[in-house]
Structure formats: structure tokens, C-alpha cells
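One protein chain omitted, others in place.
Per-chain residue numbering starts at 1, and chain names A, B and C are given in the order in which the chains are listed.
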Amino acid sequence: MGILDIIQSIIPTALFFSAPLIFTALGGVFSERSGVVNIGLEGLMVMGAFVGIVFNLTFADVFGAATPWLSILAAMVVSSIFSIIHAVASVSFRADQVVSGVAINFLALGLGVFLTKQWYGKGQTDMVSQPFYSLDIPFLSDVPILGPLFFQDMYMTSYLAIFIAFIAWFILYKTPFGLRLRSVGEHPMAADTNGINVYAMRYIAVMISGAMGGIGGSVFALTIAMNFSQSTIVGQGFMSLAAVIFGKWHPLGAMGAALFFGFAQSLSVISAGIPLLEDIPQIYLLIAPYVLTILALAGFIGRAEAPKANGEPYIKGSR
Amino acid sequence: ACGSSGEEGSEGNAGDDSSGSDTNKEDSGEAADSDFSAAMVTDIGGVDDKSFNQSAWEGLQAFGEENGLAQGEGIDYAQSENDADYMPNLNRLVREDYNLIFGIGFKLTESLNTVAEQNPETDFALVDAVAEAENIANITFKEHQGSFLVGVAAAMKTESNKVGFVGGENSELIKKFESGFRAGVASVNPDIEVNVQYAESFGAADKGKVIASNMYSGGVDVIYHASGATGNGVFAQAKDIKKNDPSSNVWVIGVDRDQHEEGAIGDNNVTLTSMVKRVDIAVQEVAALSQSGEFPGGEVLEFGLEDDGVSVAKTNEDAMTDDIVKEVENWKQKIIDGEVEVPSTEDELDEYLNTL
Amino acid sequence: MFSNRLFNILIPVISVVLGLLAGAVIMISFGYNPVAGYQALWNGSFGDTYFFGETIRQVTPYIFTGLAVAFAFRSGLFNIGAEGQVIVGWLASVWVGASFDGPMIIHLPLALIAAALAGALWGFLPGLLKAKLGVHEVIITIMMNYIALHVSNTLIRTVLSENKDTSDKITDSASLASSWLMEWTSYSRLHYGILVALFAAVVMWFLLEKTTAGFELRSVGFNKHASEYAGMNVGKNIILAMVISGAFAGLGGAMEGLGTFGYMPTHSAFTNLGFDGIAVALLGGNHALGVVLSAILFGTLKIGALNMPTEADVPSELVEIVIALIIFFVASSYIIRWALLRLKKEGK
């Protein structure tokens, strides 16, 4: 394989691998930027995957080719509603946000598998008939070099993920809403004295993380797993959380981190087939993505400051 | 065939409140020899894993049907969520006085050994591995034989002369699949390149998809997966390619049961064939032996091609052309006749390849 | 008047009750009988000596992972890496336990120490990176989990066995298993590890509350700046906290390796002992005694749940939901406290 071939096989795989992580990590950025730690991302993805698959199985006949898009929409809505539990606990009930996030993870998996058994009578659903398919972008895919790299065999959801990362950046850094949301995560009392409803902002932010986690989970299910079971989402939510921190709580950073994970994973798979690397014991390739991440963090990413009020419940009138 | 019966299997565990086993437990001291009963402990997959746990339960249910037994009354199962759960599950069933208890999956070997030694009066059976105790019947399958045949099919089907194998874990068991497959491929055409990769997980669909994507784009056109849910990613990738270019020559070979359903994409189907492992047949057979007092304790029962313990699915008639089927049958006969000794380990494979 | 102490006892109890009640509501709404369900849960965890033994057996590693996470929390660190530390601890204990035979008085401690050291090593790296470079420990520990999983699987196949899926068995001289305990609990796998675990809880309490090292760790956990100003070496304490936390988790792995299993199988997924440890620690308020109690709760629910489908036809996933609800209610203790105060006021 030539270098170009290698890159050509790495990038598209990296992109579809990363897309679910990007969505979910963006949600994490919103939540944590508002001051609510969210280790429930895993659970929100589980919920998203579950709803996406159930909707797809149920309505494939009705909606035809539009089904996958409607499925992620449904997943988005349901996960967002589901995430209110985290919001109620950590915003209104002043719960330890880590504990509440852990509860979300347990709850989502328990509910998902329980309902699957109730509704389908077995531990895993059938495969969906209307998943997402990759496609070539007309014209662009014919551009030499760049075409095969970025516009052939691509999932629309991958583009959507990158697009939404920019939207998220725009919202957080260019709009009044974003300014207010970030202020709530840095100094909620300052926000409060400026007439911003801290609780409302945090509810919204957590629900956005629910919505994005829902999209992430359903995109994973509808591009990769194709069905739902206990083991559909295993660790992707935690990887997304890692991406949030790796990306320094910045939407584009989180996207970059998620792409990095995808890239590293893809690289490790592809290396097994590269003649020079073939003889490397497999274990090195297996752990390569994780080692690369550690090296990247230790080498040049370094210290990252979390939003100042991240993890602290806001109690009106306390100092 | 196995896949379609998933619905039936489930009926038993949907809400039935009358818990008959409750009383069973209370009077566990009594001897219950009059009625034969059998139960099983699943491994982490669970009884509806569309794989061998499910298949085993189907076998037990079929046995129950023949003998007028139903779940909770004569037959039952216990599901494990964790490696540590095997022991309590096995013991619970022992305490409920089941005459025969199956452990499904090699992961239960150690636990079953211990429980069997502690309960010499009970019959046990272990699927997919070999234990030491005298009161354990060991059910294994000649997966290498079935894999050999799907290897033959793959070799016949490939146009690029590149095929792939995706393994779940690089373990002794999965090596059997790999060795048989590679032997089968090489028997048809030694020049075919076999791309082997292990995902190191039975539940990583994303990794399965990355591997498949890489293999297919590298020219591989048939992938045999022995990787559980990781294989979902392989199917996803194959179907995606097929969807974009229905004329493309991409195939997946399923494992454990007929994965025809998984390969359906519109009017096409990417499942070339599957290496079917009939755990149900084996379970039913051992249960019958135990009931009739001919329990093969301490023995190793190897289910292979000759007794349909492993077989090759031919559901996809468009893909499995007559040529292929003929060739597969041809090799099957040779194996049954003992003309061909299918390798089941890396070393045996090397030896085998040298003889070609 | 409710005293603070009473509150601290009352709130977890109320949370557990509320969680069980909510679980009952779910059972009823799906047509299951909650009384039968919970009875099966009880029978499956404490119904007879066997299940009692198994429950305690399950509690043992939970105590360790709970202590691990709690210890890090008290020092201001979030150790999501207990999972990986369990795995390497398990591996190390089995490695030492299987590689030779010798007098138990040497062999068993050696195997335990190996596990603690392996876990400590797995905690050392995130600690070092945090202390020296400020890299967030959450990401590094997540990555270390995956590395532990893959490395240990490979080592089991290549070094600890001849290309098998389980390591060789440990020799008796390294085993925590006890024929006496087993006989007493009708051949459950209850082993002496529970004593080690309880001892570890005492060690954690003692270390944090009674020693100067614990004073430093807690101080750094609350306020790095003031600690540095007061002459403490913040970096050293961060590393130390992660190392001790990792050692606890590593010992949790040894409970599996030297007690429950006596060998180590390859894992195609995480054991979840470490992840559950997060919930155990937080439920237990990050205090040693609290961790022990919440580990007991967790172990009970997990083992009891296995009996629910068999005895009462209730799916075991429901227990997962009940656990989630209990954690949720504990987390929301503020609102319970508030409600109690309201009740008290109206009672007056």
C-alpha cells in the first residue's frame, strides 16, 4: 500500500468511527460549559441507540428512506427528555453530579434492555432495515486526491457531526445564549446578578447534552451496530467524555479529539495490513490508540482548565 | 432456521407470575427422581443472544416438548451477567434438584468442574470445552470442519483472490475457526490470500466495521466473521457497499447460526453462507441420553459434519451457486470419509498447508 | 430534633426504600408481582448460607473498588481507572500465585502485594501526568483501562498459559479460598478476602483520619493552593493518592484472582467492578465505613437479582433500574433532607 492508499483508507473510516463520538462530546461540552459534569453521556448514548433502533424497526415501513433521519430525531427528543432526570438531580436537587451521572448510566442500560425484552421478547432487537448508508458526494467525489479522501463513501451523519461542531462553536461563542451559558458555568452568581436564570440555563444545557447524546447513540446504532442490545454502547460515552476534556471543553476541540480517536483506531486496524508493520505483535497495535492519546496529552496538549463552576450545584444566596 | 424461532423462545420468559419453581426450592431436600428435569446456565450472552445460548435453550425446549416439560416445570435456564455469576447460577440449579445441568460456553469450564466435583449425584454437560470431572459430559463441535467448508465456499466465490477472517478473540476456540477456514480456502486455491484480523472483543461493532471497511477497500471480497456482535459491524459495512453498488462482489459468512437475515439489503443479501453450529441438536441428544440412563459422563462428544453438529447454510440460493454447493458437498464427503483431516490449530494448519 | 448524625443514617436508608418502592411501581406497571420479586431478591442473596456466602463474596471486590474511588475522591481526584487497576491487579496476583509453590505465609502475601503494586503502577502514571503536566486524570485513566484490558488478555494467552483463554490455576499456597468457609456456606466461594477487604477499609480510615500523610492528602484534596503554601508537596500527594487508590483497586482484582476464581480468564469486555466502584464510593459518601455498607448493598442486589427471573419471573434488568433509582435518591439527599425538615416543622 502506498501512503495515499493508506490515508485513503484511514480517513473515511476515522470519520464514521468518530461521528457518534463528536455528537455526544458536543453535548458534553454544552453540559459542562454550563457547570454540570456529565459522566452520564454513556447512558444518554444508550438511550439514543435504543430509541433510534426501536423507532426504525417500528416505522421503517411508514417512512421509507426518511426513517433513519426521523429515528435520530426521535432519539434526540427522547434522550433529551430522559436527561431531565440528570438536570433535576444535579440542578434542582443539588445532587453530586458525578453520582447522578452514574445513575443515568445504570438507568439507561437497565431501561433499554428491560424494554427490549418486554417489547421484542429477547435480549436484542432484529437488525434495522433502514440504516444510514454511505454515499459519494456528486462532483466533489471526482476531485482527484481530495475526492476519495473526503467525499467518497461518506456518511451524511459524519458531515452533520462536523457541521454541528461548528454550529455549536458559533452558538457558544457568538450568540447571547452561548455567552450566558458559559457565564453560568464559570461564575453562576455573577450570571444570576446579571438577571440570568442559572437553573434554566443549566436545564437547557443538560437537555442539549441529552439531545446530542441521543443523536450520537442513534447514529452509532444506525451506521455501525444496526441493532440494540446490552452490548451496543460499551464505552463510547466514556470516550466522548474523554474527548470533551481532551478538547478542552471547546466544541471544535472536542470534535478534533473525537476525530483523533477515530484516526488512531483506524490507524491501528490498518497498520495490521501494512507490510512494514505486519510483524509488530498485535498487542501493540491494539493499545496504540490509547497510548497515542496519552502521548498526545502528555506531549503537547497538557493542562486544561475546566469551567470554574463545573460540578458545583448553584445555591442561590450562598457565597 | 434457528433465527426464526427466536420468538418462541421468548414466550417463556414474558410475564408469567405463577412461580412454580418457588415451591421447588422449598422442598429441595426431597428426591425428585421420578421426573427427569434439565436446566442450563448461559454465559454472558444470555438466552436470547441469537447465538449458541439461544440455540442451546431451543434444544432444551425441544427436549421439553417431547417429554411434556415446560419452563419452570422440568426445564429452566439461568442467565449470567458476569464471569462471577456462573457459580451461583449453577448452584442454584443444583439446589433445585435438576438431574442434568448444562453449562453453555467454554467460560464455564472451571466453574462447572468445581460444582460437578461437589455434586457427584448430578449430571452436568459442558458446551464448547472439555472439563475433567467424571459427571460432566463434554460437548464440543468440529467448528474447524464447518469453517473448512465455508472456506471452500469463500474460495469459490472470491474474484479478487483475497478473502478475510475477522475473529472475536484470539483464543484457542476461535483459532479453530480460523485454521479450518484457511485450510478450506487453500484447498481450493492455495494462491488466495487470507487476511486475518482479531477485534479482541465480541461486542465491538465499531471495530468490526473499521476492520471490514479496511478489508473490503483493500480488495477482500468475502469475509468470514467469528466475532459475535462485532460481526454486526462487518455486516453493516458489507451492506453499505452493496447498497451503493448492488453489482459489487462483497460477501459475509456468518457464524454459529444462519445469519441470512442479517445480510438482507433490499432484494440483495450479502450473507453468502453461515457456519451453523447446532448446539440445539447436541443439547437435545445429551438430555435424551441422560434421561435414558446412558449419560456419557467424562466423555467428550464431538459433533461434526457427520452428525449435522456443524453445517453450512444454503439459504442464499442466488449466491451459493450449484458449483459452490457441489464443491462444498464434495469436500464434506471427503471429510466425513476421513480422506481429509481438517486442521484445528495453527500448527496443524501449517502441516496441512505443506501437504497441499 | 434530628441530629446531623441521624440524618446521615436516615437519608441513605430512605433512599434505598424509595428506590425499592419505585422499582415496585415499575414491576406492577409491567404486570409483575413486586412482593414475589423482592422475596426472590432476598432469597437469592440471603435465603440460605450458600447465597449468603456468594453475596459476601461479591461484596469483597466492591469494597476494594469502592475504597479505591473514594480514596482518590478524598484527595480531589476522580479515578475512573479502577476498572483497569482491577484487571492488572487480578493478573499480577494470578501470575505470582501460579508461578511457584511455597509456604503460604510468604506466597499469599506476595501475591497480594503483587496485585497492589500492579494496581498502584496503573494509578501512578495518571498521577504522574496530573502532577507534572496537569493532564486531566479522567482521560488518562479511561485510556489506561483499555490498555489494561488488552495487555492482560495478551499476557494470559502468551505468558500465563499456553495460548489458552484462562491462565493457569494458582497453587493452594496463594489461595484465599477456605474449605472451612466453603463448607460453612454450603460450598459457596466465600473466601478470606472479605477479611482483607474489611482490613483495607480500616486502613483507609486510619490512613486518612489518623496519620499525617492522610492530613496532607485531604488538605490537598480540598485546597491545593493553601496546601502548597503550607509547605506540602502537592505533586507528591497527587501521585501518592493515585498510587494508593490504584493499590486498593489492584487488591480488588486479587480478590477475584486469589479468591473467587483462582485463575484469570481473558475478558472480552470490562469486569465492571471498577465502574460499579464509582457508584459504591459515592453511595458510601467516600468514607470507609460508608463504602463497606454500600458495597454490601450493591453485592446483595447484584447476587439477589440473579434469582429473580428463576424464582419470580421478574427480569433481572429491573434490579439495574432499582440500583439506578437508589443512587439517584442518594444523590438527591438534599431534597430528602429538605422534606424531612418540612415534616419536622409541620409536626411541631
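Assume a contact is a pair of C-beta atoms (placed from the backbone, for glycine too) under 8 Å apart; a residue touches a chain by one contact, two chains touch by 3 or more.
Note that in this section contacts and distances are computed from a predicted model.
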So one subunit is absent here. Using its UniProt record, which name fits best from "Dissimilatory sulfite reductase, alpha subunit", "Simple sugar transport system ATP-binding protein", "Heme exporter protein C" or "1,2-phenylacetyl-CoA epoxidase subunit A"? "Simple sugar transport system ATP-binding protein"
Which of the chains on display does the removed chain touch in the whole complex? A, C
Full-complex touch with the removed chain, picking from A:116, A:134 or A:183, is A:183
Looking at C:45, C:219 or C:245, which makes contact with the chain not pictured? C:219
I need the residue numbers on chain C that touch the omitted chain, in ascending order. 209-216, 218-219, 222-223, 225-233
Positions on chain A contacted by the hidden chain, ascending: 170, 174-176, 179-180, 182-183, 186-187, 189-196, 308, 316-317, 319
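What we mean here is this: only the chains that are shown with their structure count from here on.
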Connecting every touching chain pair, does the picture come out as line, ring, star, complete or other? complete
Could you work out which chain's C-alpha centre is the most distant one from the centre of chain A? B
Distance from the mean Cα position of chain C to that of chain B, given in whole angstrom: 34
Contacts with two or more other chains, residues of chain C listed in rising order: 30, 150, 269, 315
Per-residue multi-chain contacts in chain B, two or more chains: 13, 170, 200, 202-203
Flag every residue of chain B that touches chain A in the complex, lowest number first. 6-7, 9-11, 13-14, 46-50, 54, 170, 195, 197-198, 200, 202-207, 209-211, 213-215, 217-218, 229, 232-233, 235-236, 239-240, 243-244, 261-262, 264
Quick one: which bits of chain B touch chain C in the complex? Just the residue numbers, please. 13, 15-17, 19, 21-22, 25, 44, 72, 76, 78-85, 87-89, 91-92, 95-96, 106-107, 109-110, 118, 168-173, 175, 200-203
So in the complex, which bits of chain A are touching chain C? 39, 85, 88-90, 92-96, 98-100, 102-107, 109-111, 113-114, 117-118, 231, 234-235, 238-239, 241-242, 245-246, 281-283, 286-287, 289-291, 293-294, 297-298, 301-304, 306
